[in-house]
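Here's a structure for you.
Complex shown without one protein chain; remaining protein chains in place.
Letters are used for the chains, namely A, B and C, taken in the order the chains are written, and counting of residues starts over at 1 for each.
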Amino acid sequence: WEEPLLFQYKGKNRVGLAVPREDVNDRVEVPSSVKRRNPLELPELSELEVVRHFIRLSQMSYGVDVGMVPLGSCTMKYNPKVQEAASKLTENAHPLQDEDTVQGVLEMLYDMQNWLAEITGMEQCSLQVPAGSAGELAGVLMMKKYHEDKGETRTDMLVADSAHGTNPASAAMAGFKVVYVKTDHRGLVDYGLLKEIVGPSTAGFMLTNPNTLGLFEENILEIADTIHSVDGKLYYDGANLNGIVGVARPGDMGFDIVHLNLHKTFAVPHGGGGPGAGAICAKGDMVDYLPGPLVGRVDGSYSWSMEPHRSIGRIATFHGNVGNVVRSFAYLLGLGSDGVNMLGVMSTLATNYLMSRLQDVRGLQLPFPGRPRKHEVVYSVTPAYNEIGLTAEDVAKGLLDRGFYAPTIYFPPIVQESLMIEVTETEPKESIDEFARALYDVMREAYSDLKAVKQSPKRTSVSRLDYVKANHPSTFTPTFRVKRLREEGSLQVLK
Amino acid sequence: WEEPLLFQYKGKNRVGLAVPREDVNDRVEVPSSVKRRNPLELPELSELEVVRHFIRLSQMSYGVDVGMVPLGSCTMKYNPKVQEAASKLTENAHPLQDEDTVQGVLEMLYDMQNWLAEITGMEQCSLQVPAGSAGELAGVLMMKKYHEDKGETRTDMLVADSAHGTNPASAAMAGFKVVYVKTDHRGLVDYGLLKEIVGPSTAGFMLTNPNTLGLFEENILEIADTIHSVDGKLYYDGANLNGIVGVARPGDMGFDIVHLNLHKTFAVPHGGGGPGAGAICAKGDMVDYLPGPLVGRVDGSYSWSMEPHRSIGRIATFHGNVGNVVRSFAYLLGLGSDGVNMLGVMSTLATNYLMSRLQDVRGLQLPFPGRPRKHEVVYSVTPAYNEIGLTAEDVAKGLLDRGFYAPTIYFPPIVQESLMIEVTETEPKESIDEFARALYDVMREAYSDLKAVKQSPKRTSVSRLDYVKANHPSTFTPTFRVKRLREEGSLQVLK
Amino acid sequence: MGLTRHPWLPNLGSVGEMMSSIGISSLDQLFSDVPQSVRLKKPLNVAGKPLSEQEIVRRLEELERKNTQLVCPPFLGAGACPHYVPQAVKFVIGRSEFYTAYTPYQPEVSQGLLQAMFEYQSYMAELLEMEVVNSSLYDWGSALSEAVLMAHRVTGRRRVLVPETINPFHLQVLKTWTYGRGVVVERIPFDHRGLLSIEALEAELSKGEVAAVYVQQPNFLGVLEEELESVVELAKKHGALSIMGVNPLVLGVVRPPGEYGFDVAVGDGQELGLSLNYGGPMVGFFAVRWEGRLVRQMPGRIVGLTTDSEGRQSYALVLQTREQFTRREKATSNITTNEALMALANLVYLSLLGPNGLRELDEEIMSRSHYAARKLREVGASLPYSGEFFEEFLVRFPARYSKVKERIRSRGLHGGLQLDENSALFCVTEVHSKDNIDKMVEAVAEVM
Partner (left out) sequence: MGLTRHPWLPNLGSVGEMMSSIGISSLDQLFSDVPQSVRLKKPLNVAGKPLSEQEIVRRLEELERKNTQLVCPPFLGAGACPHYVPQAVKFVIGRSEFYTAYTPYQPEVSQGLLQAMFEYQSYMAELLEMEVVNSSLYDWGSALSEAVLMAHRVTGRRRVLVPETINPFHLQVLKTWTYGRGVVVERIPFDHRGLLSIEALEAELSKGEVAAVYVQQPNFLGVLEEELESVVELAKKHGALSIMGVNPLVLGVVRPPGEYGFDVAVGDGQELGLSLNYGGPMVGFFAVRWEGRLVRQMPGRIVGLTTDSEGRQSYALVLQTREQFTRREKATSNITTNEALMALANLVYLSLLGPNGLRELDEEIMSRSHYAARKLREVGASLPYSGEFFEEFLVRFPARYSKVKERIRSRGLHGGLQLDENSALFCVTEVHSKDNIDKMVEAVAEVM
């Protein structure tokens, strides 16, 4: 398809949705000082035009329902269709309704609070955070407030150099100085270095385990002891939980705070970027700092009765993305204990199986070899880059032409020309086989016909894009309004 | 996509839907004489595999939501999305439930019976027929029984030579001899000829008005008189009603029986071939012959209380395609009287507008010119066929490459190399413009590069198919079972 | 013109422009050929004022509230049995590329739909162990009628033998559809176990002129017929076609028509992933053995495998020379619209269950129906026929069934279909929990 922009539709005097009219004689106008002056420059469309337009756009989009999306650290699982039915439970509930009118919703949230606490080994969870980054922000604010309550100003937030970019960004938003902890030759936190860095100004350590290389931090108990020895707090980034669910729990490893991405580990659909859903969980003295209120249960009825004493306050306007929490609820009901206990095993099995299919592919290198991966694995195409100039991006585009979405590339930053691959336990073995074949095929083609790979993708609706034009101040066009005003000559170059 | 057949999936020990287990101790087996012996040769699939497979197949399908489907006599309207919500009303009702438990369903059916009677100018409608051909069968059986009740055996069913193929087929299923009435030089029923044909053995005349050329039968009142003069019955094929809704009614033209396709005129989605929904309506002495029972209303409550005295009996197992009737109900609620009264005008306007955009296209001829069309128009590419060998099928395939579905081709049979186009009132003017441009473009290309058109379509998921292989007894493969058995050598050539 | 804007009528604002392109000055000119005498004198009065979508939904909800909300689906079968419809089935048939498509006349842009129909045919073929399946007819009743009309065409005979235990709704449809062709339908009695009497069948067959013998599995009493080999043999011996009507759901555990050698198999896919829909749409299936005269005489559309001009595996409608749009009055049937979308639902349902799921589901249904039957017997009801059953069974009550039924209704449940003063046909499937079965039995116990 080459589907025009809605703004390029030319209909007149059309409407795609009729407005109901109630016969009340109270027509009023807004005060003239407040009245909109310019006509709204929006297209007029019938229902057919709207529907057809978006059907066509949808066919130019790639999601898990179309094929495998092996993005590392994103845990792109299959989203069971029963989840869509689940959203009916919460769909029409207003966040400020009397509690006795939403007991079903509250019971669901209460169960979820408890189940997630059990899974993470924490004492309590708040579901208010709408997604991961808000969960991280909540977590670092909790640490900040904790230290302040003690009358201390702790300036440093430790972050692994292999960490997700959100970790340092969140720490910075909370006003911390970010101190990076290097990765050692095994792909793990350099424990020796860590001991040197930790001190009285250490507020906490943000860590993910398994880490972004898919490796389990073996020294986790020692790390926790070290952080705790200065009364720092250990923070768990839940993005990578899928590799160990049912095998080990952050709480048992010494973590004090955990954020979860329900849209990763617990199968909430990613929505093309969002909405997700999150949880922030805590144990010990950190429980008092959770964003509140939480759902409590008294005499069989549920209410927002649990307010953490030293709560950092509200992190979302209402109760978080409840409409997505219920999707995870349905997912967990379907897995049950038996299924939940197999998540880590099955996702880890999938990753290691993929690795077994990718042995000895020319140009592809496995950094930090010799250790089992968990939910994901990171490869490097540095050998091919050095030999023939093939980049990770080239490989990604080559995979697109073979019907797959690309892995995460150029992350984690500690690996050059990296491909970060996560297949999840929901992809059938045959899909993994096909993906391995496709990757092998791209590498093989690169060595025989590099130009062909460099020109890919060719079978997609557009080919490689002009990013200079997209980002240059004189051509940067974030809205149709900018395009129109620029064409009219009434817009200056962005300064 | 090249999506493999489900039978080519290789998973083992998979299931896509879990079966609930209730703890009852009544496990029984079927008697051994009745027990299935051969294992079921069906693939094992997870939910993801099933969903992904069908998403991919859906993207290789073309419907009204994807683009214009200008199939003549098929009335491919836009299907408003509110219809999908409407199906909830009937979804879970069992056809044999106590009537007092389905009053909402019955009220809807009662309203629909009456509305359709009003629209057609008939006295009563039965919604039991699941689609058009069953409606026709009901209609001809009603005529047959009517004449038999009078003690007469009438052998002849008159059918216009431009009629839909279902008309003669239905007549034949009811045991009638089909007598064709020719079309005259104006594109209308040859009234002079008709008068000659009609006689004591005439059971009835099956007609559609506007006819399949999109022309209104001007002599309709005279035709009706002629048929009625020998006590024949005039039957209205509702496939073409859309061109005159709100302008004229079959009942007022002298028709005695009308069948309606709710999936044409009343926007039930076509479902890739079905299910549709139908109605069979009657007036005068034909009312008693309708398939029954009908919904009646007594003291504000609804029941299946109206049984036509001389009913031909049940034509469907239960009450017809009620789950689709409710979709038409929602459609009619949305149009209201004001909208219904504009259907004929707006669809006719669309057809004639298209014609105004297709004047003087080289190679394209308008048979029976000089008269306004109604819901559809028939063109012929005979001039181009004679000049350069371009066929109607070539034009159809050329349109596919330009993003449109093709019109109906080679119908009606009285026009050579015909393209039968119906745009409906739901297509925006701009779509009609684009279609006209595409058709012009195909014709232009044919004259400059015939081979290119003959090789189209090229941009579709497959190119032109091998119909000899598809139909030849030695290669005819209607199921995967046939393919498997043939490959195993255990299947003979079909004799 | 009452309307100036409407979501479904995009051209209301372009009327003037379109008229001037046509070269007319009034819309009336479009209808200059329609005699004034047949023109509508006053506007149609239909459905009141146009409703906005929101108001349509409100009106529908108003009607929904007039339906009684039952605690669980009725214990009703008799040709339409309640089953759980998986979300994935609803999702797939809700893909509008499928549901807004027409019959795939242009295969190059309809490969997805065609492949799905080929897969539907293939799944049904495996289930039935028959080689050729069409891409659906309306419902069981019409599929049976088409089968009988086909037998009439093939044999030239008029007599058709059906069991007394045929679903009476199917029987009525059969009579209506075949009336025009002069087919005579005769009924064969059943024995004390509720099974077809083979002796009676043989007796009727030997009278000659029989076009077809029809059997139903399970039969209307819910009983599984056990001597179907004999039926096929006898029909063959007397030159009649053998037709088996079968609930495809049972075929996870029950012998399929192909194994017996039936010429034709018909039935309804309603129990494979369709909502009840107050009885429609359903989806009739139609299958025949691998024999030319049957294949060439069968009704309905068939999708076949072929290749395109570049050799790619592809799919197209085949054997179209049988159909009405080419053959007109000589067609094998008048059918055009079929139930493709419902056939798709069958396919998705079966592909989700797979062979293991289907077998497990069958076993679960049998457990629950037998549990219900045992419980009903324990409170004093009886099962008059001793033949083994699947999900339906006839129950006889010492009390009047109207009273029993009323008491069941008082619990928010809905009993089985009344057949005579003291009997009703009950249907129990995986949607009836033990809890609800117990509640139903409790209610029954109160009036015994």
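Criterion: contacts are C-beta pairs under 8 Å (C-beta built on N, C-alpha and C of every residue); 3 or more make two chains touch, one makes a residue touch a chain.
Please read these numbers as outputs of a predicted model, since none were measured by experiment.
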* **Candidate in contact with the missing chain, chosen from A:134, A:181, A:306 or A:443** => A:134
* Based on the whole complex, identify which of A:296, A:334 or A:367 touches the chain you can't see. => A:334
* Structure fact -> Out of C:50, C:86, C:180 or C:304, the sole contact with the unshown chain comes from C:86
* Structure fact -> Residues on chain B facing the left-out chain by the touch rule are 11-21, 44, 46-49, 51, 55, 80-82, 84-85
* Structure fact -> Note that chain C touches the chain not displayed via residues 5, 7, 53-54, 57-58, 84, 86-87, 91, 94, 96, 352, 356, 430-431, 433
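Convention: only the chains that are shown with their structure count from here on.
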* Asked: Rotation angle for the CA superposition of chain A on chain B, to the nearest 5°?
  -> 180
* **Pair of chains with maximal C-beta contact number** => B-C
* Structure fact -> Rounded to the nearest Å, the gap between Cα centres of chain A and chain C is 46
* For chain C, write out the residues touching at least two other chains, lowest number first. => 6-10, 12, 14, 50-53, 55, 86, 88, 91, 96-97
* To do: Give the residues of chain B that touch two or more other chains, as numbers and ranges in rising order.
  => 14, 18, 47, 51, 55-56, 59, 64-66, 78, 80, 334, 426-429
